[in-house]
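Structure record follows, encoded as structure tokens.
Yeah, one chain of the complex is gone here, protein chain that is, but the others are all in their spots.
== chain A ==
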Amino acid sequence: MISHTERSANYAILLLFAAIALWPILTILGTALGPDDAGGTGGLANFPAAWEEGRFGSSMLTSIAVSGFVVAVAGVLSILAGYAFGTMRVPGAAVLFPLFLLGLMVPTEVIVVPLYFDLRTFGLTNTFWGIALPQVAQSVAFGTFWMRAYFRSRPQSLIEAGRLDGAGSWRILWQILVPPGRPAIVTMVVLTFMWTWNEFLIPLVMATDESLRTAPLGLAFFQGQHTSGLTLLAAGAVIVAAPVVVVYLFLQRHFIRGMLEGAVRE
């Protein structure tokens, strides 16, 4: 059906757009692996140098702690709430569930201002909790929506059979419904991880202490220092992007599926 020239043209377009998508990424990788800022050999040695100079040891650790906490807590809370909304008659569900959906739309910009001043009153700004809890709340909005869709897709007979076997709702959830739901849960986990790792505004506002800076924040401050040259900055950028990119390369189906289906709603 399709002519030879048309096919070649399509391959050319494919390659052109792949090249455009990769261009900034390869540029930053190339700079990071190039000669160091003093004109020395550089190469892989740029990474430990940037790690040292940009104090990424501390900021990466903070990012791991914050992301780990948000992913775990938001994940469990979302499974519980999604289970109830998906399989039980929750009183007031007609109001409560849309309220959770609202959270998918609320921009961080609008909540971060009152959050800062209210948490300051409780002495919670510049703490781990000030950075992590608002992100748990935002993730729970998506997670509840996502897990409800999964639990609703389970056949009712599965739950009935569990009840007949004498299992309570808690055991039905963890022993019957959660194990086959691994793909849905993995998708939620990788998306929450990506959003939390890449989040910038909340840690920027909440963390005034250098020891509480997350990795993206550390990179922004590294860029602001006039001492850091292009090579070290590029190496720092690669370090900050790497965890999410590596997970993406292994689990890309989950990322793409989640971001597309999650957006389509129902």
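Operating definition for what follows: a residue touches a chain if its C-beta (ideal position, glycine included) is under 8 Å from a C-beta of that chain, and two chains touch if they have at least 3 such contacts; residues count from 1.
Criterion: contacts and distances are computed from a predicted model.
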What name does the UniProt record list for the absent chain among "Thiamine transport system substrate-binding protein", "Carbohydrate ABC transporter membrane protein 1 (CUT1 family)", "PaaI family thioesterase" or "Protocatechuate 3,4-dioxygenase beta subunit"?
"Carbohydrate ABC transporter membrane protein 1 (CUT1 family)"
If the hidden chain were put back, which of A:I64, A:A137 or A:V186 would touch it?
A:A137
Taking the entire complex into account, which one of A:P24, A:G123 or A:P155 touches the absent chain?
A:P24
Only one of A:T41, A:S153, A:Q175 or A:Q223 touches the unshown chain, namely A:Q223
Touching residues on chain A - with respect to the absent chain:
2, 6-7, 10-11, 13-14, 17-18, 20-25, 27-28, 31, 77-78, 80-81, 83-85, 87-91, 96, 99-100, 102-103, 105-118, 133-134, 136-138, 140-141, 143-144, 159, 163-164, 169, 194, 197-198, 200-201, 204-205, 215-217, 219-220, 223, 230, 233-234, 236-237, 240-241, 244-245, 248-249, 252, 255-256, 259-260, 263-264
